[in-house]
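A protein chain is absent from this complex, but the other protein chains hold their places.
Entry: chain A
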Amino acid sequence: MKEVPLSTCERTSLVSSIHAGLRYDHRKFMEVRDITLNFGKDFGSCSATLGETRVLAQVTCEVVEPRPSRPNEGKLSIAVHLSPMAAPHLEPGRTNDIVDELQQILDRNIKESRCLDLESLCIQAEESVWQLRLDVTVLNHAGNLGDACNLASVAALRHFHRPDVTVEADGRVTVHTLEERQPIPTFMRKVPVCLTYAFFMEGEHCITVMDPTEQEERVMCGRLVVGLNPHGEITSLLFPGRMMMEKETLLSCIRKAFTKAKSVAETVQQAVEDDLTQRKTVSVKPRGYEVKNLRSDTDYNRWLIDQRVDKRKLMIEENVMPMEEEMQDPFEANVQQPEDSEDSDVNPPATSSKTPLGPSSHKKKKKESVMANGSEEEGDEEEEEVKSKLTAEDLL
């Protein structure tokens, strides 16, 4: 099926709204969409969503002969698959520009950054090593595939456990099943993070937008994909032309990316650790990708709307609040507190993984939600505003 082009009025409306400082999905310019990570029933299977973009990553392993040039190193191969499921215009089994680009981003970020200790995958030098195979499948293409693929791949690799092996005296290698012996986790030194910026030119002025959606990707002037890790190292930089940019803009983007990378890396680590500890402590086998564990895009959109409505309500209540607070006696003020804590749940901090995503969340489950720095700051500002109001009234 052919790709449906964006009409001229859609284009102009999108660009002019960005020039006016607005985005179609009510996000701030430097705000990243919600990240959720779900793990399958087996080790090394992860489904990551970035807003509506959804990617499935699966790690498998097998024993192979090492490369003659590197006799004591394991192998890692990465394959990206795009089917018509991701977007109707894509054809199955055929490589296109998107696949090539994603392949390149993942190769540089994960393989060539050497974040994975390949030497630990060696069983017998020059004889046998583990080969890890990472299959990344895009399920829904709603913009920013690079970040989503990187997230899913890193989480899957960190989650993966390989079976234990013993080497007999005569050089035979026995691979033990996961039931026989405790499987061994992969050793990953650093967490590579990928962040994407889209640029829109307004005359000479350049507007920078983070985590572009599919529509934004179609109208943007250019973009920058930064692969980095929280230790302050850049693993890849992709700036595929189409525009000229000031050196300062580029550098400031990279500088901002480092602060953002920390929170993203923490989210990934936390999600993987939570799932692994759950697997250890709970004796019941994990259910993996069950219907109730994964959130559909319809539910996600409904949740976003609910959240927006709640926020609006909160703002209206805050405007009314001062009148009521004068009437309150201390006892009622105590009662009021739980509601306040509920309100703060609407903007959960990045680390609160176990708390449900606010009162309106449809499904209670372990889910990581990263609110962008922008919204957190906004929450702080709101709080400060409330505080300042209170103090002013107390004085009166």
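Here, contacts are C-beta pairs under 8 Å (C-beta built on N, C-alpha and C of every residue); 3 or more make two chains touch, one makes a residue touch a chain; residues count from 1.
Quick note on the criterion: contacts and distances are computed from a predicted model.
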Absent chain [UniProt protein name; select from "E2 ubiquitin-conjugating enzyme", "Exosome complex component RRP46", "Ras-related protein Rab7" or "Adenylyltransferase and sulfurtransferase uba4"]: "Exosome complex component RRP46"
Selected residue (touches chain absent from view) among A:H19, A:R133 or A:R218: A:R133
Given A:H81, A:K190 or A:R218, the one touching the chain that is not displayed: A:H81
Touching residue (missing chain; options A:D100, A:E126, A:E246 or A:E290): A:E290
Contacts of chain A with the absent chain, listed as residue ranges: 1-2, 40-42, 45, 47, 52, 54, 56, 58, 60, 79, 81, 83-88, 92-93, 133, 135, 137, 139-142, 287-292, 294, 296-298, 301-302
